[in-house]
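Removed from the display is one protein chain of the complex; every other protein chain stays in position.
What follows is chain A.
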Amino acid sequence: MFEGTEDGSPEEIELRIGAVLTNLPIIRSLAASIAMRADFDLDSIADLRLAVDEACSTLITQGAPDAALTCAFRVSVDEIRFVVTVPSTSDAKPSSDSFGWRVLTTLTDHTATWVDGPDDPNSQADTHLVHIELAKRRTEGLPG
């Protein structure tokens, strides 16, 4: 089990994968595996798994064709932070009035979304980067 790296700094894990719904099982297995090895309780493991699933499927439906999803996990002593990013032709943020958003906020301790404009304003690609960030804190009163 890991709780950060040896020097106490957070452990970072990144996955780059095609933004298609059929890849969801891979991403949620990774999320569950990370939470399990960080010794989160079974409810928190299941919640993170569901939340990651929800966040990724939201971005997958918003991603540009043939886009790749970047999933970054950051495991520290007291929380797991997850940021998923997809390039999109639209600068629209995922709606915070949707049922999916309610799912995310119920399952995690922190939820945020933002959009970065194109790196180069003159770029032909006109690609925006849409992000969703989640954090799940270790349940209080747990040893470790």
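Criterion: contacts are C-beta pairs under 8 Å (C-beta built on N, C-alpha and C of every residue); 3 or more make two chains touch, one makes a residue touch a chain; residues count from 1.
Everything below uses one rule, namely that contacts and distances are computed from a predicted model.
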| item | value |
| --- | --- |
| Identity of the absent chain, which is to be given by its UniProt protein name, from "RNA polymerase sigma-B factor", "NAD(P) transhydrogenase subunit beta", "ABC transporter permease subunit" or "NAD(P)-dependent oxidoreductase" | "RNA polymerase sigma-B factor" |
| Of A:R37, A:K93 or A:H110, the one touching the omitted chain in the full complex | A:R37 |
| Given A:I17, A:A68 or A:V103, the one touching the chain that is not displayed | A:V103 |
| Residues of chain A (touch criterion as defined above) contacting the omitted chain | 1, 28-29, 32-33, 36-37, 39-47, 49-50, 53-54, 57, 61, 95, 97-100, 102-103, 106, 139, 141-144 |
